[in-house]
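Read the structure below first, then the notes.
Every protein chain of the complex appears in place save one, which is left out.
Note that the chains are named A and B in the order they appear, and that numbering of residues resets to 1 at the start of each chain.
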Amino acid sequence: MTHTVRRSSGSAWTWASVGAAVLVVAPVAMLAVSIINPRRDVWSQQWNTRLPGQLRDTALLLAGVAVGTILLGAGLAWLTSAYRFPGSRQFGWLLILPLAMPSYILGFLTLSTLGRTGPIQDWWRSAFGDDAWFPPVESLGGAILTFTLVLYPYVYLLVRAALRDQAGGALLAARTLGATRSEAARRVVLPLVRPAIAAGAAVVMMETLTDFATVQYFGVDTVSVGVFRVWRGTYDRDAASELATLVLGFALLAIGFERIARGRARFGQAGGAEAGTEPQRLTGGKAVAATFVCTALVVAAFAGPVLRLVGWAVAEQTGDRGTPLLDEYPGYLWHSLQLVAITVVVCTVTAVVLANAQRFGSPTLTRMAGRATAFGYAVPGPVVGIGVLLAVVGLDGALGRVGMGLPGVVTTGSLLVLVYAYAVRFLAPALGAVESGTAQVSEEMTASARSLGATPARTMRRIHLPLSKASLATAAVLVGVDALKELPIVLLLRPFGFDTLPIWVYNLASESRFQQAALPALSIVVVAMIPVMILSRKLERPDG
Amino acid sequence: MKTPRTPLLLGVCAIAIFAVGCSGGDGDVLQVYSGRHYGIETAFAQFEKDTGIKVKFLTGNDAELRERIAAEDDKTEADAYITVDAGNLAAAAAQGLFQPIDSTVLDGAIPSELRDPDNLWYGLTIRARTIVYNSERLTPDEVPTTYEELAEPEWNGRLCMRVSTNVYQQSLVASLIATHGEDEALRIVKGWADNAEIVSNDVLLLETIADGLCDVGVANHYYLGRALEENPDFPVDLVWANQDDRGVHVNTSGGGVTAHSKHPVEAQIFLEWLATRGQSVLVDANHEYPANPAATPGALIADQFGVDFSRDKLDAATFGALNGDAVRLMDEAGYG
Partner (left out) sequence: MTIDHPSRSPGQAPRRAARDDVSNSITPDLMSKHTSNPEQSANSEQAALVVEQISRSFGRGARRTVAVDDVSIELGASEILALVGPSGCGKSTLLRLIAGLIPAERGSIWLGGTVVDDGSSVVPPERRRVGLVFQEHALFPHLSIADNVGFGVRTSTNRRVGEMLDMVGLGQFADRYPHELSGGERQRVALARALAPRPALMLLDEPFASLDPNLRGQIRDEVVRVLRSTSTPAVFVTHDQSEALAIGDRIAVMRGGRIEQVGTPESVFHDPGNRFVAAFMGEADFLSGNDLAAIGGRIEGTTTVMVRPDDVTFTVADDGAATIVAAEFRGMMWCYTLALESGATVRSTRSHLERVMTGTRVHASLLPGHTPVVISD
């Protein structure tokens, strides 16, 4: 009556997780392969000219944005969770709104508002003279500022979720032991939310690293810009692939930093339905300061830019030109929503499988699989696009040699390929959010469920998923908003007639018709706000 | 709970994927990959009215669209490929992505220096990249007249130039290499780098000049046309560069029929129409010059900039082939 089972009962989970990782890594791996025979001429030419500056600027940009978003994101999360001041409850969700703003839009808005030819500096010069100094916005500093404003919500979201789910009990315990609130924050809560901060910072650094368009507004030459310049300018795709491995190198550094910053601890304390401690009411100067800081941030990162867009949009609509292709708007919206829905489902489901596989399958293999998916996030969009294109074409060719072919639905220019590229690109943030949620379910809880007769699948369905609802929602929103705003991949790989809202913006912005692009840009922001607000409401409600 | 909803969602999505994925390859529709994004819908709608042929277009970046056509090979859905830069046309021709067109209409409409000698592609509009200056701060005799002059020390701190990642700037530098050779071109571009503030796009460049933060710059003429249309008092004017020698550098936006087009006949009709009847509707929205000498340029640019200026006859194949060298040269010159 021996039950002979496969050697590891979790092997199905291991295989699924490794399989998913292989699929996601394949297009990126093609990049790494190109470095096997490096083109010395390309490398030496780049090294003698742009590379040193690019390496320096990339490092400085990443460091600056990481520091900025950690300070802002974690600081604001703590401020709005632990204290009550006028508007604190509203700021709780208002502060997430900048997620809805694409970086390329905020980039040109920052430049056009604060830049040398913008209204602020025009006024400054008229008030203080032509030679009056104003901090240069077309600079590394301006880029760091813009990226920080756009990306801090990632850190903010993850830290807030962690604070809500874990820190309540610990904070209470620390305070009963006599610590003041800020002492307790530093010594007890901060270590607890380190994984969330680290995960958020890693996401932020990836987004910054792979951006090649917004940085150019600020005259910052990063390694991604270098890839872009070589690829588009010299038509040498192989050289560009090789240079793209530099981007991967930075990504490895960022991932390494995240692992160190996470610390060794693995936290298995589910706060569950336990309410956190009572927030402390701020009074007087402190309350004013808190409200001011939050207001300033919301204005700078969201309300201000949106108002400027609204102004431009109204001016365009009431002018003679109108907004081009406005009657196509329903189509753009529908395509965007389609793409987002499918991508969210694919990425979230895959992330859930990968995260749970770490509990049920071989720990080493599944963890490696999870880490590997991070590389998709570390590769600039167009490179992912080309990698997927080549992979699909190559596969089709290989099949052709044996007399077969890929079905029409899988060829280039099909939605499936586009979604695949999106999955490659966006699995990592989904996985990060789902992993941090699953980590909150203690090993003992999983063990209890299994000892009570629940298979891994049932354990996942009945225990892990319900207990990590907040992080699942976060994952869905992060992926959804990213997919909604994404431009380079959809530009390259989309099927005929499948134009999305960002394409609409691109058609105008690429001709520098920024004012005319205001209405399309606004449409993206407005649509993106919906999932963002749903998420923030979910976070506010004490969930079981 | 998630469980009942998820299969339903997945089902809906699967249907959606298949619904959209299986579309494409319609019977009577011309499918165009276009690097031009602005104003084309008007032109294409007009074409449809005139000929009854429907046009569907996919916008994108020149180089990426070219990569996609190359990757798609004989499975491509593109019938025609239109770019904003002639260098990409030349590169596409060199990659074998076009099929030769036999059309007396096109041969007659487009001057030989603006088309491919093997009839693989035809230029449709002219985009001149020339010298612009602040008309309030510079007197007419102070205005520089050649690109090479801008490298001189007297323009230090007074020059605005566009980033090296921009294809029009790359073409201009390529034309310098073709005209002067690498060493001299490097000297010139180094001079530009020393003198210039680097700006991310032409619109911003013109605004910087208008605000008096730069005195001179180099930009595509139609951006100035746009600015003047919005504000007739815009204090920036242009001068056609190098009129005393080779002429102003022009880039061409044009197109050709793809090698694996499913509708080569319709594609040819399309190009012929764009080169003749469609010239006005194509160029007017964006203030470009028509490639067809018989077509009338738009009123604004005709009035403001004139129509008689000498153009550098350098062929696109040359400066297209030199694009990579231009990028590397700008790297070496420390040009941002």
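Throughout what follows, contacts are C-beta pairs under 8 Å (C-beta built on N, C-alpha and C of every residue); 3 or more make two chains touch, one makes a residue touch a chain.
Predicted model only: the values in this text are computed from it and were never measured.
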item: Neighbouring shown chains of the undisplayed chain, as defined at the top; value: A
item: Touching the absent chain when the full complex is considered, from A:467, A:487, A:509 or A:529; value: A:467
item: Residues of chain A (touch criterion as defined above) contacting the omitted chain; value: 1-5, 7-10, 270, 272-274, 442, 444-445, 447-456, 462-463, 466-467, 544
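The rule is simple: only the chains that are shown with their structure count from here on.
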item: Separation of mean Cα positions, chain B and chain A [Å, integer]; value: 33
item: Of chain A, residues touching chain B in the complex; value: 45-46, 48-50, 111, 115-117, 122, 130, 138, 216-217, 219, 221, 225, 228-237, 324-325, 338, 341-342, 345, 349, 382, 385-386, 389-390, 393, 396, 408-416, 419, 461, 465-466, 472, 491-499, 503, 506-508, 510-514
item: List of chain B residues in touch with chain A within their complex; value: 1-3, 6, 9-10, 12-13, 16-18, 20-24, 31, 37-39, 41, 56, 58-61, 63-64, 67-68, 71-73, 75, 77, 91, 163-165, 167, 170, 198-204, 207-208, 210-213, 223, 286, 323-324, 326-328, 331-332, 334, 336
